[in-house]
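Below you will find the structure I want to go over with you.
The complex is shown incomplete by one protein chain, all other protein chains being positioned as in the whole.
Chain IDs A, B and C follow the sequence of writing; residue 1 opens each chain.
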Amino acid sequence: MHVAILTGGGDCPGLNAVIRAVTLALLQQGDRVTGIERGFLGLIERRARPLDHAAVAGILAEGGTILGTHNKADPFHYFGAAGADVSAQVMAYAGELGLDALVAIGGDGTMSIAHRIGQLGLPVVGVPKTIDNDIAHNDRSFGFDSAVAVVAEALDRLATTARSHGRVMIAETMGRYAGWIALEGGLAGGADVILLPEQPFSVDAVAARCRANEQGGGCTLICIAEGAAAAGGSLTVQQTIADSPDPIRLGGVGHWLQQQLQPRVASEVRTTLLGHVQRGGTPTPFDRVLATRFGVAAAQLVKEGRFGRMVALQGSECTSVPIADVAGRNRLVPPDHELWRVARAVGVSMGEA
Amino acid sequence: MHVAILTGGGDCPGLNAVIRAVTLALLQQGDRVTGIERGFLGLIERRARPLDHAAVAGILAEGGTILGTHNKADPFHYFGAAGADVSAQVMAYAGELGLDALVAIGGDGTMSIAHRIGQLGLPVVGVPKTIDNDIAHNDRSFGFDSAVAVVAEALDRLATTARSHGRVMIAETMGRYAGWIALEGGLAGGADVILLPEQPFSVDAVAARCRANEQGGGCTLICIAEGAAAAGGSLTVQQTIADSPDPIRLGGVGHWLQQQLQPRVASEVRTTLLGHVQRGGTPTPFDRVLATRFGVAAAQLVKEGRFGRMVALQGSECTSVPIADVAGRNRLVPPDHELWRVARAVGVSMGEA
Amino acid sequence: MHVAILTGGGDCPGLNAVIRAVTLALLQQGDRVTGIERGFLGLIERRARPLDHAAVAGILAEGGTILGTHNKADPFHYFGAAGADVSAQVMAYAGELGLDALVAIGGDGTMSIAHRIGQLGLPVVGVPKTIDNDIAHNDRSFGFDSAVAVVAEALDRLATTARSHGRVMIAETMGRYAGWIALEGGLAGGADVILLPEQPFSVDAVAARCRANEQGGGCTLICIAEGAAAAGGSLTVQQTIADSPDPIRLGGVGHWLQQQLQPRVASEVRTTLLGHVQRGGTPTPFDRVLATRFGVAAAQLVKEGRFGRMVALQGSECTSVPIADVAGRNRLVPPDHELWRVARAVGVSMGEA
Partner (left out) sequence: MHVAILTGGGDCPGLNAVIRAVTLALLQQGDRVTGIERGFLGLIERRARPLDHAAVAGILAEGGTILGTHNKADPFHYFGAAGADVSAQVMAYAGELGLDALVAIGGDGTMSIAHRIGQLGLPVVGVPKTIDNDIAHNDRSFGFDSAVAVVAEALDRLATTARSHGRVMIAETMGRYAGWIALEGGLAGGADVILLPEQPFSVDAVAARCRANEQGGGCTLICIAEGAAAAGGSLTVQQTIADSPDPIRLGGVGHWLQQQLQPRVASEVRTTLLGHVQRGGTPTPFDRVLATRFGVAAAQLVKEGRFGRMVALQGSECTSVPIADVAGRNRLVPPDHELWRVARAVGVSMGEA
């Protein structure tokens, strides 16, 4: 078989581990593997290169993607052609390459495009990629553990400053819609307050917690997801977020919260926007193993001819689901999730009034 | 309620996170918490101290256990009394303290003792602690991810030397009976060969792989569990291992393998025994979250009066099992486990002839 | 002797290592040591505690300061008394405590106050603390290596994203007046462009470099100090910086540069403001050794009665200089410093037109 691989959407630690695993698993079975450059843009612009053992040697621990990626390249609505549908061109290129299948590694958007490509006749297999851990039907995705580790390490650092100065320190994490990173990162970093998009927060409640800590002689560590919003009055911030071209905005919700809190507490309040460092760099060992499992599972789906499916982790089992079931859905932290209870049990305020 | 906590057996990253979570969860419900020092030795020697908020502040990310631990203290066979049964004395002390329950955090041995203590009338709840990830009925334990991370980072380091010199580098990991650490650590570190206790290895096969790599211009990275053994002839090593008082032996199976390989390959062979650094130090964020979940779950079992049970992770769910079902069993890597297939699919030799 | 220690100004990795070293070195000689809490605030508010072996055990690798610190507490101009001079009160407290000497660990501001305290009759010894590495007569200060390490690691992470997406990534570091952190961090992180306060930069030159990289198929990594400013037109930014109450501002020079660059380059431009994580967390081993040397040297100055002096590193030698020579001066990166040449030699643009 001749199988192509591409990576779409934002980069994520572990992408290279998936590329390596898919490639090695297929090469071992005598297949031919081609890497498409910069996501679907490479299919449009006809940029591909062979992937052999040498090409994937030593990339397991490397962050990013050796194939490059692109946030916006959609063959059905190509920005380079005034939004025109260039999918026929993509299919022609796939035909010229002689592709038997495409492994598309990406998020929600990539899966939607992959699904449509599949319907045009190029058999596809999907691998979920989401730093936010919010792809439907997939319990845990590679890259997420790495992002949580960055957040936890940052909180460890901020905690020493908070303690030394008796401050309120706010760390704003990724997570526009789903709060997984802030939740696990905050728990791992010992945050006093964790604020998620799934639960509108009360500024009064957060301020009350800061003051209680002050009275106990302590500092306060707040971990807030970029998509978190105050109950009621914070529409302005939410608006700003929705309108912003870039999730790493100037003066996000963390800074907004700082402005709200400062007049209500005695200690100084400071904010750190963790930003892009959350998605770059070498994957944690956990993510390397998970990404390798996903890559091998994708190769297996290809070999078994089970197309139109996306690899997924359910519990501790690596399985697959129809790509069609994934597109357009977000996996938020459900209200009854164990970690809400765990956080509250160890005294974390989740911002409820 | 008045609840005691103890940590038994070897230390493990995440113990403090469990202690903290149990303590905070119980304090929040108005309970009283006492820490027993140095495992069951503290119950024998009557050493305990109160655990309040201050006592557990800032310990989430600390390695080891603030309560101390002991490898060999068994009230039913006390080394300090020529092997006598001093359990009555322990129960008397528990009575004097006015304990309503005991949370015992430990491995197989700790669970066996906890089970017997429970039969004597002190209600117990267990929390599994195993750096080797080999406690029955528990899919993943805190500390394991941290150990895997140490192994993977060591392999990353050894790989640069292997490549620069064109060497065969052997890294010997923990894992006397179960190969989980070598398996996940080896996968995460990109090992070419992974040798586990569950699968006797062929020195010829390993040497063949090294020579094949040499011919391809490459080096070879071998990750071997301390309990791995060659098929057939290596009884001497196995004997040495079984007789050794300390799992971190001089000249373990890694060095034995080096001696066997050196005459059969062209490149230099070097061995590193990773040793105690695998079990010390700050837990990974993953382990901090898992340990916190386990601690909260243990507190909940106590509050629900579900005694005689051990917290366990099954799939992604935190549940519990009878302690009696755990004692005396080991969770080895099963022959049909997904990771065998994954490792082979990406070209790892598992040492089969 | 009875010696007091205090830490003033912003926190910095290695403060605890200094406190530990001063304390251990004095205790070993039979002296008595007292820790003043929260910098000079503790002398004003009469908050002190004894420092013995137990108090400094295990703090070597801890970030921050166990004594706490305060940015603004000045006995000669006390914010808590409408700017009044409360130094007499401080001297009275020192008398009551029976202090023979004070070791003041801090930056420029702390040294100025310490100098005046010394003139009032309390013998003082200074230890330079500056994350920015900009204290006069001191070649290298503890905490600086740790900050550089944070910057370099962040650049490593951002580089993977930059490469994967073909982006221009800007990282804004600390350094209002002196560019040491951006310079060494940028060199260590492989930045293509490094912009320092000491050298007004040309936006055109930076844009030209980005475009050259684009044409070579590459991405661009820019490391900019918060105090850097464009030659000529950027007065607004400089003004904003000077007026800002907090060095970690919203929309600093990094974001300003992003806005200037975006219209002039083809690829996407993104900015990360590294913020407070640069000053928190465990010190690097280098900083732990340096801080220990400084602490021992301070204790020695006290024992030798060489008061009014500040410990300083010159070349590789730990020596001392009069505190009076330090106050009110900044050690900028001199125009003829070797690292300018080194950076240019490896192709880094320093922003010159």
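Going forward, contacts are C-beta pairs under 8 Å (C-beta built on N, C-alpha and C of every residue); 3 or more make two chains touch, one makes a residue touch a chain.
Source: prediction; values computed, not measured.
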Task: Please work out which displayed chains the absent chain touches and list them by label.
output: B, C
Query: So which of C:114, C:187, C:224 or C:274 would be touching the chain we can't see?
result: C:187
Field: Which residue of C:296, C:312, C:333 or C:350 touches the chain not shown here
entry: C:296
- request: Among C:80, C:232, C:285 or C:334, choose the residue that contacts the chain missing from this document, as touch is defined above.
  value: C:285
Query: Touching the missing chain, which residues of chain C?
result: 20-21, 24-25, 28, 57-58, 60-61, 139-140, 145, 148-149, 151-153, 156, 184-185, 187-190, 218, 284-286, 288-289, 292-293, 295-296, 299-300, 314-318, 338-339, 341-342, 345-347
Task: Write the list of chain B residues that the hidden chain touches.
output: 7, 10-11, 13, 15, 38, 62-65, 68-71, 150, 153-154, 156-161, 163-166, 169, 246, 248, 250-251, 255, 270-277, 279-281
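In this text, only the chains that are shown with their structure count from here on.
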- prompt: Which word fits the touch map of the chains here: line, ring, star, complete or other?
  reply: line
Statement: Most central chain, judged by mean Cα position vs. mean of all protein Cα atoms, is A
Mean-CA-position distance for chain C and chain B (Å): 41
Task: Send over the residues of chain A in touch with two or more other chains.
output: 153, 156
